[in-house]
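Only a single protein chain was left out; the remaining protein chains are all shown in position.
Up next, chain A:
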Amino acid sequence: MSDEFLLQMQDVSKTFPGVRALAGVNLEVRPGTVHALMGENGAGKSTLMKILIGMYQADPGATIILGGEKVDIPDTAAGLGLGISMIHQELSPVPEMTVAENIFLGREPVARFGLVSRKQMVSSCRELFQRWEIDIDPRARMRTLSIAQTQMVEIAKAISFDSRIIIMDEPTSAITEREVEHLHRMIRQLKSTGASIIYITHKMDEVFNISDYVTVFRDGQLVKTLPASELDRDKLITLMVGRELTEMFPKEFVEIGEVVLSVRNLHRGSVVKDVSFDLRRGEILGFAGLMGAGRTEVLETLFGVVAAESGEIVVDGKSVRIRQPKDAIDAGLALLTEDRKLTGIMGVLSVRDNMIMAALPRYSPGGMLQKALIEDACQDQRKALALKTPSLNQHIQNLSGGNQQKVLISRWLLTLPEILMIDEPTRGIDVGAKSEIHRLMSALAKTGKAIIMVSSEMPEVLGMSDRVVVMHDGKVSGIVDRADATQERIMQLATGPAGVTGPADAA
């Protein structure tokens, strides 16, 4: 009987002050399988996994059985000792150390005289990378790596512990389609060694692509565990949200108006090269491309976060100079950045302050705040966007990811922009809030706003865009109309002119 499951977690509950994060969960994982955990943010997936690795302690009464034996996991060292490792959503490398040093952090191979053997570390690391087909120099400094490469190193690190159970918390949220494929290949190879992978993700495609079993969580409870073969997309979404989601991408077709933004030969170093495109009223212009293709950089340059070196930006027929974000805001642009935590929210500030920040000049003539007007404007936004917060005084950091994103959308709507640039509008947001944000984007386009949307999620790009600008290596490699936009066409353009054979031959 115990052979059937590699891991059994029984009656696991977890109470935080004021919140019951998990209520009597029973999870069973079979050996040599990929077991996906799905559920909206805050459903309890991550909490359960943190109990498994020893980061949190479950409430009394829980049992964890690993390989037929009852085990106790009081801390993360014990978890690692039992062969359980986790790749966290927030990566934690030491930037000034080399790749090899990061992989062997805390368990450096020791040579004579108790000194760390750098040579052995590098060669072990190289071996590991060769085995898993990772093309990164073990001697490179961690800080010189891209997010995707960092992710690969973290994954290699987790594998290098020879773990029986590897937990991956949204490992693909920051990497490109091609790297996702690579990761999936690695996962299949791992599986064949008998290890089990517990995979937390928000991405539907991935679940059906690689997982054998799927467990759905909702509000701290385990809703159901099913073989992936018995599920389809709609069924899974229904299980997750507990209701039928009518449409994933509520794209509404609106009259496309005149050109509101013209970008000509925009240039900035090696990241933005000769970029030109037009944007029209009512249009949602998708930006697709692989990680590092320069999409985010185009938005940053347009917005003056980093000024352009050359090129022309024409808004409403007038050529504008944008050297800092304020110039862009004055010209009617808005930029919702990619990284909510890093460049979006001001965590300890209230929802109200976060909302009003970009529109302050309008709400403080002569420098004095018009408190009543601000209050009205924020309450209006709160209602219009169905924002879930106990009050506008709440610190924004206490809101869920989806609600934080809504506050940031409000921040920019209050500046009354004509052109809204949104970088990864739904990254790390649960399914319900996702479609709300999509609906909002459609509604905004309908009112004549022009929207630029950078997205790494192909279904989002295809579902929401009127046209898709595809970038490769800092350049625009093609602009595709909605009617002609297919995954294959976009991937072809995204992999560049040389990659005509497409990604399939990499396997």
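What we mean here is this: contacts are C-beta pairs under 8 Å (C-beta built on N, C-alpha and C of every residue); 3 or more make two chains touch, one makes a residue touch a chain; residues count from 1.
Note that contacts and distances are computed from a predicted model.
Missing from the rendering is one chain, named in UniProt as "ABC transporter permease" (options: "ArsR/SmtB family transcription factor", "Stage V sporulation protein AC", "Electron transfer flavoprotein beta subunit" or "ABC transporter permease").
Remark: the omitted chain is touched by one listed residue; of A:Ala111, A:Met346, A:Ala386 or A:Leu416 this is A:Met346.
Considering the whole complex, the residue from A:Ala78, A:Met357 or A:Ala443 that touches the absent chain is A:Met357.
Only one residue from A:Pro60, A:Pro74, A:Gly317 or A:Pro390 touches the chain missing from this view: A:Pro390. Within chain A, the residues in touch with the undisplayed chain are 303, 305, 324-326, 328-329, 335, 337, 342-349, 353, 356-358, 360-361, 364, 367-369, 371, 390-391, 394, 411.
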